[in-house]
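With one protein chain held back, the other chains of the complex are shown just where they sit.
Coming up: chain A.
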Amino acid sequence: MQASQDNAYLCPIIAVYNQKGGVGKTTTVVNLAAEFGRKGCAVLVIDVDPQANASTHIGAIDPNLYEKNAIALFCDKKTRTDIAHLGALISQDVNDGFENVCYIPSTDQLDIVVTETLRIHSNRPLEELKARLTLLRDAFDVILIDCPPALSLLTGNAISAATHFMIPIDTSSDYSRTGWVNLMTYIKDKTPETNPDLVYLGALLTRHSESINVQKAIAQSFDELEMEMDLFPGVGKRLPVYIHTSTKVGEASVLREPIRKTARSNKVTKDYNDLADYLLETLSIQQSLKA
């Protein structure tokens, strides 16, 4: 009897997005994926950034060498309806430390090919990714999308396809904030048509330190901004967990492993663990784990 209920579970699709570069999007996707996987979730990471940082970090094969990649998630008609074609894009060759994690690799050609193809050949160029990911929602416990730092067709697709999104904010400078305001305005304008149910999870402060005045001040400014703009009736505004700074983050990227494997008792390891716990709880992801 409970089996039929389990079948009804449709997993959340979380887009991690900020058009400002270098704010910790990829770091967050990679480490959240590892934490979710460690806790027993079946995780799928979709890399839609032509830089392919998440693919390189998680995958044991160079993204250049994949014959199938995220291009087919947008441009191949067959993956729209045929789960077998879609499944062929998913790679399971992951580096150590990424248990239960699968991913669809990106390629440096992604942006050019997708933009050119969809502009001409798609009736709904912003909803191609959504059509595919919908087919995968009952096969995983959580899907994470790593976005490029640009307001492009790729990120537009990610935002339409997602059920939830979070915005990493680097509090070490004021640059993230200006980007954030533009971005939220864009999302507020665009998503009512393409994705009315999108839920804003909140801003994720990264490389954050409460003991540095400027960072503390910037963090507080977000609380005010979010209130002022009254954007989404989301679960949270600023996420209750923030990510500390650590040089181990960079080391983990060199070693191509989650930070937990590089430095088990590091603050950032704990931060991503806590963030994963918070999301499991808030999004009721754990329900599917009981099965």
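Basically, a contact is a pair of C-beta atoms (placed from the backbone, for glycine too) under 8 Å apart; a residue touches a chain by one contact, two chains touch by 3 or more; residues count from 1.
Everything that follows uses one rule, which is that contacts and distances are computed from a predicted model.
Of "Chromosome partitioning protein ParB", "Peptidase M48-like protein", "Lactate utilization protein" or "Sugar ABC transporter permease", only "Chromosome partitioning protein ParB" is the UniProt protein name of the chain excluded from the display.
Although one chain is not displayed, its contacts with chain A can still be listed: residues 62-65, 75-77, 112, 115-117, 119-121, 251, 254-256.
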